[in-house]
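Note that this complex is displayed minus one protein chain, with the remaining chains in position.
Coming up: chain A.
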Amino acid sequence: MAEVLVLVDHVDGEVKKVTYELLTAARRIGEPSAVVVGEPGTAGKLAEGLAAYGAAKVYAAESEQAGRFLVTPQVDVLAQLVDSASPAAVLVPASIDGKEIAGRLAVRLGSGLLSEVVDLDAEGVGSHSLFGGTFDAKAKVTRGTPVITVLPGAVEAEQAAGAAATEQVEVAGVDEAKAAKITGRQPAEAGDRPELTEASVVVSGGRGVGSAESFEVVEKLADSLGAAVGASRAAVDSGYYPHQFQVGQTGKTVSPQLYIALGISGAIQHRAGMQTSKTIVAVNKDPEAPIFEIADYGVVGDLFQVAPQLTEEITKRKG
């Protein structure tokens, strides 16, 4: 069976969930080989998890330089492995780094690229969701080794035993004149809440929340549901909540089981990031707010009355 290269997303010696989703998708096409690019000693810590999701091989491409340059170390390693292993495809997480790595790799290989697929079949046909979920398209690569980025959370990760036979990869030095040096890092505060794009419940607040302090109302509801917190661009622009939590056209795309919108009007650009959610609940004091057009359940009312009551009811039920 042909190899399929999967670029492993990892942080602090732990595999990120999207990697397991990619390994699952890769098994439909061939035999997954996990590619770990990191500092010496990284692959060893990750191997067990990779084996549990079906990695037949683990390529350990370890070097001191891996964490010191942006994106190019991963591109170099993948290009080298495509050359030596002639894989059926290369799968990369559709994160910001991942999309850039995949783009550069496709340029270097002269390959076709599928970006942000939400599903992948055995023939390598990828499904795309376009324009904020209003259009579906299917596409396949017609030139070279397919390079495919897969949207986090789109494919359900399934366990499968893999040998995870580790192979050390000789890493060539980074061409420093062509790369940007990483001179500092401030990792995002993970906190106790689930990640926005991975959460099965998301509670978002908009301009209607009114201030950074009152976002507490949104957070309390989120915590009662074990949910992630999101925000509209108006809320972010007004300084109520940090930018990395923006949902929408130019923010995150989320597709949880349940999305609760508090004080959000439902502008088309906000809907673009959340309208594929399975169930949508909206609270807004304006009965004409467009969010109600896509809400499965809408309450016309003051979020400062409705949300705390909802939080209390949920806590009671759990109690």
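Going forward, a contact is a pair of C-beta atoms (placed from the backbone, for glycine too) under 8 Å apart; a residue touches a chain by one contact, two chains touch by 3 or more; residues count from 1.
Note that in this section contacts and distances are computed from a predicted model.
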According to its UniProt entry, is the unseen chain "NADH-quinone oxidoreductase subunit H", "Electron transfer flavoprotein subunit beta", "Penicillin-binding protein A" or "Aspartyl/glutamyl-tRNA(Asn/Gln) amidotransferase subunit B"? "Electron transfer flavoprotein subunit beta"
Out of A:Lys17, A:Lys57 or A:Arg104, point to the residue that touches the absent chain in the complete complex. A:Arg104
Touching the absent chain: which residues on chain A qualify? 11, 70-71, 75, 95-97, 99-104, 106-108, 110-116, 125, 129-131, 133-144, 177-188, 195, 197, 201, 225, 233, 243-244, 249-250, 257-258, 268-269, 272, 275, 279-281, 283, 287, 292-302, 305-314, 317
